[in-house]
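The structure is given below, and queries will be raised subsequently.
Omission of a single protein chain aside, the complex is shown with its protein chains in their original locations.
Coming up: chain A.
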Amino acid sequence: MSTATVETPPQDAVPAASHLITVTFRLRRFNPEVSAEAAWVDYPLEIDPKERVLDALHKIKWEIDGTLTFRRSCAHGICGSDAMRINGRNRLACKTLIKDINPEKPITVEPIKGLAVLKDLVVDMEPFFQAYRDVMPFLITTGNEPTRERLQSPEDRERFDDTTKCILCAACTTSCPVFWNDGQYFGPAAIVNAHRFIFDSRDEGGEQRLEILNEKDGVWRCRTTFNCTDACPRGIEVTKAIQEVKRALITRRF
């Protein structure tokens, strides 16, 4: 122990060459091959706060513990692989910068809720994709195909633009309290993808899809808590889309 009289510069006065700060990542770890119980584990890291949470997870996996398991691919918010619950909110790890989520306190990272956890941050996506497939997410048309393209005005194209942005990351569906309590509910993402076709002027399957969403696990389960809209990393107005489907069910106009 020394009582140094020579001034050492405080941490934040270190020149710009090093931007590293210490951040604790508190991860929800689970590996049924090792233990039936999940547990929180802390990983203190020296990291640039301008990096993504995904970069921090990679740093842990590549430098500290190779058993840490999560899905990722594109790393810039397009592929939808890495939705997770970061500080209690659903986000894409690759679209969340550390500096934007208060690195002063431990940053918690856990799997998205409502789908079975298989290992660490990996959940069973099958029920999610099943709900998607159940709403007939494809163009339905009758009659002969035109030789050239089907015509669609820019206004008609704009009508469903918002819901074409969906990347099927499940951030919305797994932020929904109704989905947490009842996994049978189609959930916001499936409804968003039904909306994308119901309001497409070229599509003729709207009535069929509306009947599917009129069922007991359908659109009426939505309690408009807006969690889904807040969670969407693509900025889709999810709750609004669900409301538009409800209105279409009442008026049968879309």
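As a convention for this text, a residue touches a chain if its C-beta (ideal position, glycine included) is under 8 Å from a C-beta of that chain, and two chains touch if they have at least 3 such contacts; residues count from 1.
We adopt the following convention: contacts and distances are computed from a predicted model.
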Chain excluded from display, named as in UniProt, from "Alpha-D-ribose 1-methylphosphonate 5-phosphate C-P lyase", "Succinate dehydrogenase flavoprotein subunit", "ABC transporter ATP-binding protein" or "Oligopeptide transport system permease protein AppB": "Succinate dehydrogenase flavoprotein subunit"
Among A:V122, A:I212 or A:L249, the residue in touch with the chain that has been omitted: A:V122
Identified contact with the non-displayed chain, of A:T24, A:N87 or A:T164: A:T164
Interface residues of chain A (partner: the chain not displayed): 31-34, 61-63, 65-67, 69-81, 95, 97, 118-120, 122, 125, 129, 133, 137-139, 145, 148-154, 157, 160-161, 164-168, 197, 200, 202-203
